[in-house]
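The structure follows.
One protein chain is absent from this view; the other protein chains keep their places.
Moving on to chain A:
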(Lines give C-alpha, C1' and ligand atoms only; values in the text may rest on other atoms or scores of the structure.)
Protein backbone atom coordinates (compact mmCIF):
# COMPACT_ATOMS: atom_id res chain seq x y z
CA UNK A 1 0.00 0.00 0.00
CA UNK A 2 1.33 3.43 -0.81
CA UNK A 3 0.28 6.91 0.11
CA UNK A 4 2.43 8.88 -2.24
CA UNK A 5 -0.52 10.80 -3.58
CA UNK A 6 -1.90 10.94 -0.05
CA UNK A 7 -4.59 8.50 -1.12
CA UNK A 8 -4.70 4.92 -0.07
CA UNK A 9 -3.82 2.51 -2.83
CA UNK A 10 -4.41 -1.09 -1.87
CA UNK A 11 -2.88 -4.19 -3.36
CA UNK A 12 -5.33 -6.46 -5.20
CA UNK A 13 -5.16 -9.15 -2.57
CA UNK A 14 -6.29 -6.74 0.12
CA UNK A 15 -9.06 -5.42 -2.07
CA UNK A 16 -10.35 -8.92 -2.55
CA UNK A 17 -10.28 -9.56 1.18
CA UNK A 18 -12.22 -6.41 1.92
CA UNK A 19 -14.67 -7.08 -0.87
CA UNK A 20 -17.05 -8.76 1.50
CA UNK A 21 -18.10 -5.41 2.83
CA UNK A 22 -19.56 -4.52 -0.56
CA UNK A 23 -21.39 -7.74 -1.01
CA UNK A 24 -23.28 -7.94 2.23
CA UNK A 25 -26.03 -5.91 3.76
CA UNK A 26 -24.96 -2.35 4.73
CA UNK A 27 -25.90 -2.59 8.39
CA UNK A 28 -23.94 -5.83 8.68
CA UNK A 29 -20.90 -4.16 7.12
CA UNK A 30 -21.17 -1.30 9.61
CA UNK A 31 -21.31 -3.84 12.42
CA UNK A 32 -18.18 -5.53 11.18
CA UNK A 33 -16.32 -2.21 11.06
CA UNK A 34 -17.30 -1.52 14.66
CA UNK A 35 -16.34 -4.99 15.78
CA UNK A 36 -12.95 -4.71 14.08
CA UNK A 37 -12.11 -1.47 15.88
CA UNK A 38 -12.98 -3.20 19.13
CA UNK A 39 -10.37 -5.86 18.41
CA UNK A 40 -7.59 -3.35 17.78
CA UNK A 41 -6.21 -3.46 21.29
CA UNK A 42 -7.47 -6.77 22.51
CA UNK A 43 -6.59 -9.02 19.60
CA UNK A 44 -8.86 -11.34 17.61
CA UNK A 45 -11.20 -13.42 19.68
CA UNK A 46 -12.10 -16.61 17.85
CA UNK A 47 -15.28 -17.22 19.82
CA UNK A 48 -16.80 -13.80 19.24
CA UNK A 49 -15.93 -13.99 15.55
CA UNK A 50 -17.78 -17.27 15.28
CA UNK A 51 -20.73 -15.70 17.06
CA UNK A 52 -20.69 -12.69 14.76
CA UNK A 53 -20.43 -14.89 11.68
CA UNK A 54 -23.39 -17.02 12.79
CA UNK A 55 -25.39 -13.93 13.65
CA UNK A 56 -24.77 -12.45 10.22
CA UNK A 57 -25.21 -15.85 8.56
CA UNK A 58 -21.81 -15.75 6.88
CA UNK A 59 -18.86 -18.10 6.62
CA UNK A 60 -16.57 -17.84 9.66
CA UNK A 61 -13.34 -17.91 7.65
CA UNK A 62 -14.43 -15.06 5.38
CA UNK A 63 -15.50 -12.94 8.34
CA UNK A 64 -12.17 -13.54 10.02
CA UNK A 65 -10.18 -12.51 6.93
CA UNK A 66 -12.31 -9.40 6.49
CA UNK A 67 -11.81 -8.32 10.07
CA UNK A 68 -8.09 -9.04 9.79
CA UNK A 69 -7.87 -6.81 6.72
CA UNK A 70 -9.86 -4.08 8.41
CA UNK A 71 -7.46 -4.13 11.34
CA UNK A 72 -4.57 -3.88 8.95
CA UNK A 73 -6.28 -0.96 7.21
CA UNK A 74 -6.78 0.90 10.49
CA UNK A 75 -3.12 0.43 11.35
CA UNK A 76 -1.94 1.62 7.96
CA UNK A 77 -4.06 4.76 8.20
CA UNK A 78 -2.60 5.51 11.60
CA UNK A 79 0.92 4.86 10.38
CA UNK A 80 0.65 7.34 7.54
CA UNK A 81 -1.46 9.84 9.50
CA UNK A 82 -3.78 10.18 6.55
CA UNK A 83 -6.23 13.13 6.52
CA UNK A 84 -9.97 12.43 6.78
CA UNK A 85 -10.88 13.71 3.30
CA UNK A 86 -8.07 11.77 1.65
CA UNK A 87 -9.27 8.67 3.46
CA UNK A 88 -12.81 9.34 2.31
CA UNK A 89 -11.66 9.81 -1.29
CA UNK A 90 -9.68 6.60 -1.25
CA UNK A 91 -12.55 4.58 0.12
CA UNK A 92 -14.83 6.08 -2.51
CA UNK A 93 -12.40 5.02 -5.22
CA UNK A 94 -12.44 1.51 -3.82
CA UNK A 95 -16.17 1.51 -4.27
CA UNK A 96 -17.54 1.52 -0.78
CA UNK A 97 -20.92 3.05 -0.18
CA UNK A 98 -21.41 6.12 2.02
CA UNK A 99 -22.63 4.50 5.26
CA UNK A 100 -19.74 2.04 5.21
CA UNK A 101 -17.24 4.82 4.59
CA UNK A 102 -18.73 6.90 7.37
CA UNK A 103 -18.66 4.11 9.90
CA UNK A 104 -15.08 3.20 8.98
CA UNK A 105 -13.95 6.82 9.32
CA UNK A 106 -15.76 7.21 12.65
CA UNK A 107 -14.22 4.06 14.08
CA UNK A 108 -10.84 5.04 12.80
CA UNK A 109 -10.96 8.53 14.26
CA UNK A 110 -12.03 7.19 17.63
CA UNK A 111 -8.92 5.04 17.85
CA UNK A 112 -6.49 7.00 15.70
CA UNK A 113 -4.62 8.86 18.40
CA UNK A 114 -4.17 5.86 20.66
CA UNK A 115 -3.10 3.72 17.73
CA UNK A 116 -0.53 6.24 16.64
CA UNK A 117 0.92 6.59 20.11
CA UNK A 118 1.30 2.85 20.44
CA UNK A 119 2.99 2.58 17.06
CA UNK A 120 5.32 5.48 17.63
CA UNK A 121 6.32 4.78 21.21
CA UNK A 122 5.69 1.26 22.42
CA UNK A 123 6.72 -0.67 19.35
CA UNK A 124 9.50 1.64 18.29
CA UNK A 125 13.14 0.70 18.39
CA UNK A 126 14.61 2.72 21.18
CA UNK A 127 17.15 2.95 23.94
CA UNK A 128 16.07 3.16 27.55
CA UNK A 129 14.38 6.47 28.08
CA UNK A 130 15.11 9.03 30.76
CA UNK A 131 12.54 9.00 33.56
CA UNK A 132 13.90 10.84 36.58
CA UNK A 133 17.01 11.98 38.40
CA UNK A 134 17.50 12.41 42.14
CA UNK A 135 20.61 13.89 43.70
CA UNK A 136 22.16 14.32 47.11
CA UNK A 137 25.15 16.24 48.37
CA UNK A 138 27.29 14.45 50.96
CA UNK A 139 30.51 15.07 52.79
CA UNK A 140 32.76 12.22 53.87
CA UNK A 141 34.04 12.87 57.36
CA UNK A 142 35.64 9.60 58.39
CA UNK A 143 36.13 6.01 57.31
CA UNK A 144 37.41 2.90 58.97
CA UNK A 145 40.87 3.50 57.55
CA UNK A 146 41.07 7.28 57.93
CA UNK A 147 40.04 9.15 61.05
CA UNK A 148 41.88 12.32 60.25
CA UNK A 149 40.23 15.20 62.07
CA UNK A 150 40.72 17.40 59.05
CA UNK A 151 38.95 15.07 56.63
CA UNK A 152 36.26 16.75 54.54
CA UNK A 153 35.51 15.21 51.16
CA UNK A 154 32.44 16.61 49.37
CA UNK A 155 30.71 14.62 46.65
CA UNK A 156 27.32 14.15 45.00
CA UNK A 157 25.28 10.97 44.82
CA UNK A 158 23.03 10.79 41.80
CA UNK A 159 20.22 8.32 41.16
CA UNK A 160 19.25 8.00 37.51
CA UNK A 161 16.01 6.23 36.65
CA UNK A 162 15.48 4.99 33.11
CA UNK A 163 12.52 3.19 31.56
CA UNK A 164 12.96 0.52 28.93
CA UNK A 165 10.42 1.22 26.18
CA UNK A 166 9.68 -2.35 25.21
CA UNK A 167 9.07 -4.02 28.57
CA UNK A 168 8.38 -0.96 30.73
CA UNK A 169 11.00 -2.07 33.22
CA UNK A 170 12.81 0.50 35.31
CA UNK A 171 16.59 0.67 35.39
CA UNK A 172 18.09 2.42 38.37
CA UNK A 173 21.69 3.63 38.41
CA UNK A 174 23.31 5.04 41.55
CA UNK A 175 26.44 7.03 40.83
CA UNK A 176 28.91 9.13 42.73
CA UNK A 177 29.97 12.41 41.12
CA UNK A 178 32.87 14.66 42.11
CA UNK A 179 32.04 18.37 42.35
CA UNK A 180 34.35 19.22 39.44
CA UNK A 181 32.89 16.47 37.27
CA UNK A 182 29.42 17.83 37.95
CA UNK A 183 30.42 21.28 36.79
CA UNK A 184 31.89 19.80 33.61
CA UNK A 185 28.76 17.74 32.94
CA UNK A 186 26.45 20.71 33.40
CA UNK A 187 28.59 22.64 30.92
CA UNK A 188 28.39 19.84 28.34
CA UNK A 189 24.64 19.39 28.67
CA UNK A 190 24.11 23.11 28.29
CA UNK A 191 26.00 22.97 25.01
CA UNK A 192 23.82 20.04 23.96
CA UNK A 193 20.68 21.97 24.85
CA UNK A 194 21.76 24.98 22.82
CA UNK A 195 22.46 22.86 19.76
CA UNK A 196 18.79 22.18 19.18
CA UNK A 197 18.02 25.87 19.22
CA UNK A 198 20.60 27.02 16.75
CA UNK A 199 20.19 27.70 13.03
CA UNK A 200 21.38 24.38 11.72
CA UNK A 201 18.77 22.41 13.64
CA UNK A 202 16.01 24.85 12.76
CA UNK A 203 16.87 24.67 9.07
CA UNK A 204 16.76 20.89 9.03
CA UNK A 205 13.44 20.78 10.84
CA UNK A 206 12.06 23.27 8.36
CA UNK A 207 13.30 21.25 5.37
CA UNK A 208 11.54 18.14 6.45
CA UNK A 209 8.28 19.71 7.46
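In this text, contacts are C-beta pairs under 8 Å (C-beta built on N, C-alpha and C of every residue); 3 or more make two chains touch, one makes a residue touch a chain; residues count from 1.
As a convention for this text, contacts and distances are computed from a predicted model.
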Hidden chain of the complex, named as in its UniProt record, picked from "1-aminocyclopropane-1-carboxylate synthase", "glutathione transferase", "COMM domain-containing protein 3" or "NEDD8-activating enzyme E1 regulatory subunit": "COMM domain-containing protein 3"
Options A:51, A:84 or A:188, residue touching the unrepresented chain: A:188
Touching residues (missing chain, whole complex) on chain A: 3, 79-81, 116, 119-120, 123-130, 133, 135, 137, 140, 143-150, 153-154, 156-158, 160, 162, 173-179, 181-186, 188-190, 192-193, 195-196, 201, 204-205, 208-209
